[in-house]
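Every protein chain but one is kept in place in this view of the complex.
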Amino acid sequence: MDKRDSFSGYNPLFLIAFFLFTVLVTMIVRHPVLGAASFSGSLFYLIYLKGKKAFSLVFKIILPVMILTMIINPAFSHKGVTALFYVNNNPITLEAILYGLYSAFMLGAVIMWFSAYNEIMTTDKFVYAFGRLLPALSLVFSMALRFIPRFNSHIRTVSNARRSLGEDLEKGSIMKRIRNGITVFSSTVTWALENSVDTADAMTSRGYGTGHRTTYATYRFDKRDGIISAVVLAAAVCVVIFLARDSLYMQFYPSIEFNPITAGSVITAVLFTIICFLPLIIDFQENIKWRYLTSRI
Amino acid sequence: MALLDIKDLTFTYPGRQQPALKSVSFSLSEGDFVVLCGESGCGKSTLLRNLKTVLRPFGKADGTVYYKGVPLDDVSQREQAEEIGYVLQNPENQIVTDKVWHELAFGLENLGVDRDTMRLRVAEMASFFGIQEWFHKDVSQLSGGQKQMLNLAAIMAMQPKVLILDEPTSQLNPIAASDFLNTLAKINRDLGTTILLSEHRMEDVLPNATGVMVMEKGEIAASADPRYIGRILYERKDPMLLAMPAAMQSVYRLERNIPEICPLTVGEGKKWISSLGTPAGSIKEKENEKDLITAIEFKDVWFRYSKNGEDVIRDLNGKIYKGEIFSIIGSNGAGKSTCASLIAGINRPYRGKIKLFDKVGNTFKESLMEGAVSLLIQNPQSFFLKDTVREDLKEALRDRDLSKEEKDSKIEEMARKTFITELLDHHPYDLSGGEQQRAALAKVLLKDSEILVLDEPVKGMDGFLKQKMADILLALKKEGRTIILVSHDLEFCAGISDRCALFFDGNIASVNEPRSFFAENSFYTTSANRMTRHINKRVVTVEDILDLWKKEEG
Partner (left out) sequence: MIKRAIAAVFIMAISLLTVSCKIESPEEHGKNNGGGDLTCTVSIDCKTVLDNMDKLKASKASVIPEDGMICEKTEVSFSDGETAFDVLVRLTREKNIHMEYNKVPAYDSVYIEGIENLYEMDCGELSGWTYLINGEGLNYGCDQCVLEDGDVLEWRYTCDLGRDVGAYKE
């Protein structure tokens, strides 16, 4: 895929806030219009991001989870006034089935938002966002990310060394294998401690602890980030205010009821839909811009 | 005014009688590039670590180190951090963070540099070192050479006035090492940064240096311009001469036609060799052995690490004979180490066969193959699991049906063979790199295998330690064992091997006894060979040059 995603180029702080907002609204607010917006927005964005791989994720993980939710909810919840049939004297109700259906879509949307999040938020973006909030911890986090792969690769080296001495970790009785595993692990811990002396030297010799620390950032919060953040923030505030006034509310139990459609509810639905499709809108706008630019060259 | 001025520095480690440094005095001026050399354990690291207070080891120090005329103890940590850069031996251990860009910025972050300045300095250094391409990568994806280059760049981003480096290339392969040393020369030349470097790859570093200091048992034995250090060592009859570039060695060991200005590079050496005239002597040729018994045979071997990966070993064929030292050389990623792991049975080819033969030349049965081959992998630390070397060696004998006394005597004998008797009760991590390598070798040897595979056994060793290793290997050869060396060290392989093989693209591109082997190569060969190949292609070592030309007089 040579499609490049422009949405992920925005400042990580904005991206985290964006995902947090969409996922929270999707999970907390129950309304089919919002659910549908969130589900379709996340689905299309995921497909745009991952191409064919998105389908395998949808069919192998998301769809089964959704079907399971759809089955489980009416099987265990018998609330609702419209009994369709009875199982062991407990009613299976239309409301419970619809609620299960709704939950399935909500769960699907949340999973897809998270996989899109995973796709764009690389560890250094996360460390950056984290560092803006908790600078001291972000260094620890970065050091841990350095340490873990080193530790693992040393374990592999040690077990290779053991194998070259004929002590295969995968052979022998369980007790022998456990004993072997413990030896390898403890020697790796010793190794890590011994070598951390060097790391500590390298840190102090580069002035660690000599005074106030600043943090370098590969990301800048620029004008573009400011504009998009302001726009999304304004939309999000509107959505939250209208939601708090219950202008978009759906009741599943005991009977399905909607609040009447008002101007507020329409605005909320439209704004939230725009927010959910924002990644795609930005990508398409950027693609068109490129086509325009290349046609002029 | 001198930048760094060391006056009568004496340093004693706690609990030792002998001081590690004995009234060392020297000074470094702005723009100097000084190389510190000397046998392992002569006090190089101790001296270098005394030049920065946070790195100073525990112990008693007398004398003073002045930085810009101020005693070092009175220079603030911050100023030291900023102006005295320090690069350590092990490239891995010095890297603190997970991303290349973060590592470059780490020092600046510590100094509290504001973000815009940081951006500029990081950008500058990334461009100077050619790091842009891997700027956003994870550190774990880099090669050893790239890691050490990153360490250097990270220090340079802080714009130090002095750069101190403690054997920075000992863990690198020759190509990466020479890259690194050339970059150092470029820093010194273009930025004027003062450099103090301890190093044993004299070939790459001397032509660019402004001074050389030779250390011996905690003292500075000689200090001179690189052009004159040879003469001083020659007059002192100092064994350090053997660690110098091939050209310098040849001049002073041959003791003939000693020029006014000592040759340092291969080119200069070549010119000098031409001035010697036609050689009168001859090279000692090894006798061809007859009745060779095959020990290992490769038959159409193919290997890859994963099903969809690329072939690392492709269509490998060949034989290794019993009782020979067989060297495999070649560039990084050619499949040398993989080949070693295949011989040791750690990995298995997906096509083709590797046959092992027993003492009389019958094929080994699959079930008996275990223990027939021992492999010493690159990282000796990965062999140590216990608190003392002795315990570790015992561990190797754990499954053997021997009495306690037999085991103890076996360990003592092995320790003697590998020169680690005094080290048996030390913690493995307290040993130096060369000692660790020998202790790991002892552990491998206790398995008593007929075939030994050694991956980079002399990495990071100076000439004396290499000689020790060579002695061990030759003794093992005498016992009739087959030894396979995987190494980047052409000089070492040339001196010790019966046959050398050039590995390229997953198989053996050429194989021959060392003289013919290096005679065929024009680039992948020893310095002595490159210096003299216009006269005699079969020269491999400095000793051969001596043999060729010395005879004339005597």
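All chains are identified by letter, namely A and B, in their written order; residue positions are counted from 1 within each chain.
Here, a residue touches a chain if its C-beta (ideal position, glycine included) is under 8 Å from a C-beta of that chain, and two chains touch if they have at least 3 such contacts.
Keep in mind that this is a model prediction, so the values were computed, not measured.
K.L.:
Which of the visible chains would the unseen chain be in contact with across the whole complex?
P.N.:
The undisplayed chain, in the complete complex, is in contact with A.
K.L.:
With respect to the chain omitted from the figure, which of A:87, A:230 or A:288 is a touching residue?
P.N.:
Only one of A:87, A:230 or A:288 touches the chain omitted from view, namely A:87.
K.L.:
Among A:27, A:61, A:192 or A:270, which one is in touch with the chain left out?
P.N.:
Only one listed residue reaches the unshown chain, and that is A:61.
K.L.:
Residue-wise, where is chain A in contact with the chain that is not depicted?
P.N.:
60-61, 64, 67-68, 71-72, 75, 78-81, 83-91, 93, 251, 253-255
What we mean here is this: only the chains that are shown with their structure count from here on.
K.L.:
Provide the C-alpha centroid distance between chain A and chain B, rounded to the nearest whole angstrom.
P.N.:
47
K.L.:
Once bound in the complex, which stretches of chain A touch chain B?
P.N.:
Within the complex, chain A touches chain B at residues 123-124, 127, 139, 142-143, 145-146, 149-150, 153-154, 157-158, 160-161, 163-166, 183-184, 186-187, 190-191, 194-196, 198-199, 201-218.
K.L.:
Quick check: in the complex, which residue numbers of chain B touch chain A?
P.N.:
Within the complex, chain B contacts chain A at residues 52, 54-55, 76-78, 81-82, 86, 88, 90, 92-99, 101-102, 105-115, 118-119, 122, 136, 138-140, 151, 154-155, 158, 341, 344, 346, 370-371, 374-377, 379, 381-385, 396, 429, 443-444, 447.
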